[in-house]
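== subunit A ==
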Amino acid sequence: MNPVFWQTVWGLLPYWLVIVLMMIGLHVVMTKPNLIKKIIGLNVFQTGVIMFYITLGKVDGGTAPIFGSGGDEVVYSNPVPHVLMLTAIVVGIATTSLALALVVRLHEAYGTIEEDQIRRLEGDEV
Partner candidate 1 sequence: MTPGMAILWAVLGPLGAAVLVRLLDRWPNLREAASLLVGGGVFAVVAGVLTPRVMAGERPRLEILDILPGVTLAFEVEPLGMIFGLVASGLWVVTTLFAIGYMRGHNEIHQTRFYVCFALAIFGALGVAFAANVFTLFVFYELITLSTYPLVTHHGTAKAKAAGRTYLGVLMGTSIAFLLLALVWTHQLAGGTDFVIGGILTGKASDDMLMLLLALYAFGTAKAALMPFHRWLPAAMVAPTPVSALLHAVAVVKAGVFTILKVVVYIFGLDLLQETGASQWLTWVAATTLLLASVVAIQQDNLKRRLAYSTISQLAYIVLCAALATPYAIVGGASHIAMHAMGKITLFFCAGAIFVEAHKTEISNMRGLGRRMPFTMMAFLVGSASVIGIPPFGGGVSKVMLMMGTAEAGPNYVMLGVYALSSLLAIGYLMPVVFNGFYGITVVEEENRVEKNQPLRDVVNDLRRAPFLVGPPVLTALGCIALAVGQLFFFDLLSVFFP
Partner candidate 2 sequence: MAVTLAIIRMRDLFAAVMLSGIFSLLSAGLFTVMDAVDVAFTEAAVGAGISTVLMVATLSLTRRRERDRRLDRRPEDVLGLVVALLTGAILIYGTLDMPYYGDPEAPANLYMVPRFLEDSLDEVGPPNIVTSILASYRGYDTFGEATVVFTAAIGAFLLLGGAARRRRQTSSSDSDPSSEGAPPADRGAEA
């Protein structure tokens, strides 16, 4: 096969894998009626995006961006995505916890955590 083609595939494969991961999460969110599963799906989706950032920050042959962990000629990976993702992870957990609180309340109010049952209880209008 064409070497350029394979170069492209290898160069981009990590991104593709990350995208597949995100899409699995997206699919779960959209199709699973169970609210907890939806939240898990959302987490997977978010983790996928986080992974995307980390992937783009990776430099070949680089090490963790901490001084002193190597000699003078060390190549460091890009620290900026790491910084951003630390924030993103925390935002993610905040969202998750709020979502879980809502699930608890929903369970109290409806006695179920299945979306389609809630829908039925409200006469399909929700």
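How were these candidates chosen? In short, all candidates are chains of the complex that A comes from, given by their letters.
To be clear about the criterion, a contact is a pair of C-beta atoms (placed from the backbone, for glycine too) under 8 Å apart; a residue touches a chain by one contact, two chains touch by 3 or more; residues count from 1.
These figures come from a predicted structure and were not determined experimentally.
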Query: In the complex, what candidate makes contact with subunit A, out of 1 or 2?
result: 2
Message: Which residues of subunit A touch candidate 2 once you look at their complex with the stated criterion?
response: 7-8, 10-17, 19-28, 30-34, 36-37, 39-40, 43-44, 47, 50-51, 54-60, 62-68, 75-87, 89-98, 100-105, 107-114, 116-117, 121
